[in-house]
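Here the complex is missing a single protein chain, while all its other protein chains stay put.
Residue numbering begins at 1 within each chain, and the chains themselves are lettered A and B in the order written.
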């Protein structure tokens, strides 16, 4: 039985951390800087879809996601997670925590135990755990469950995290940069497993990643965070329509690009590819075809980089426009 | 795959239409499931589903409960009809306008089409 997917809603959420010195597993101490990690986030996360959570390092992605799984609680504002009308605060609430699987890059395993022991723990706590799937994924990722996390490479540890994320079959599954250290074939195997399992067992999946090009087509919705705020939250299709690319001879491309805001430019000999804001009008389409210029889709990466650029002319107005539509998109 | 400026579901629908037109997908033949499509092309299943829904509405595909999506009988004929109509407006007219612009005379065009002047390229079924 597939349980109903979980959605989430955040209202004016602020999270502040105090500075703290903490002990690492190796025995040294490291300093966690304090500061405001989230600064007034209001956001709806639709149930049943795959949503991409994008943002640069320190944008607040992990902090935001950790609120949904009650790893942490907001300093101000409210977070509610659930299915249907039963949206509730996650903190100390098994209705939320037992239905939400948050996987961090670190994997959150028992450090001194075999992977199989950690899996038994998850199996006992997770109501929808699929042990067969867990075993199959470990095979796929070539991980021996008899090993301890310390005996695994970073990529393998990530793969263990990925396995937990999928095998838990949680109505809200959160994968926070789970691909780190994986090589490209493993990452693609991971994406394929996500899609296959998601298609069979519909649920809500939040996926945060830096590798925007690799994952953008997995998303139905996209959220862009920047400096603890939501810059943009909308269906991927809408985001896609915010721009397009032109590839062709320099002179012809420049002619077509005139008067448009350029997001990115890449030159390969006599050929150039530019990414532009807005949609190509009919004239541009016809003109491009005549001049041997190819019109392509907007690489989300280019838009993402542009949106999250600090300083630089035009960036702020782009962000402001995007921010407006993010608010409209809330509804 | 699917690098055009239009939404991906539009491009998927176009690809399937092209396959039906070219006869690569025969009538009554089953098309890939949403899941297969999603994993094959690494796209969100909802995107694939949206393309399929559109094709069902157009009558290119039809759904058999519990079995999947199939190419509708007569789909190819209908698509051919539509494309023939569209060919003149969308392909030939701009080409002729361009010829006008470049000062290519009607005679030159006619002799090209008839193969009396040089060689006429073999046509492909590639969709525009």
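Note that a residue touches a chain if its C-beta (ideal position, glycine included) is under 8 Å from a C-beta of that chain, and two chains touch if they have at least 3 such contacts.
Simple rule for what comes next: contacts and distances are computed from a predicted model.
Look at the chain that isn't drawn here: its UniProt entry, checked against "Phenylalanine--tRNA ligase alpha subunit", "Glycine dehydrogenase (decarboxylating)", "Cytochrome c-type biogenesis protein CcsB" or "ABC-2 family transporter protein", names it "ABC-2 family transporter protein".
In terms of the touch definition stated at the top, the absent chain reaches A within the entire complex. The chain not shown here is touched by just one of A:10, A:49, A:79 or A:100, and that residue is A:100. If you put the hidden chain back, the residue from A:14, A:110, A:252 or A:305 that touches it is A:110. What chain A contributes to its contact with the hidden chain is residues 2-5, 17, 20-23, 29, 32, 37, 48, 57, 62-63, 66, 69-73, 83-84, 86, 92-95, 97-106, 108-113, 118, 121-122, 124-127, 164, 170, 202.
Please note the rule applied: only the chains that are shown with their structure count from here on.
The touching residues of chain B, when paired with chain A in their complex, are 2-9, 34-35, 38-39, 41-47, 94, 98. If you check the complex, the residues on chain A that touch chain B are 49-50, 188, 191-192, 195-196, 198-200, 217-220, 236-237, 240-241, 244-245, 279-280, 286, 289-290, 295-298.
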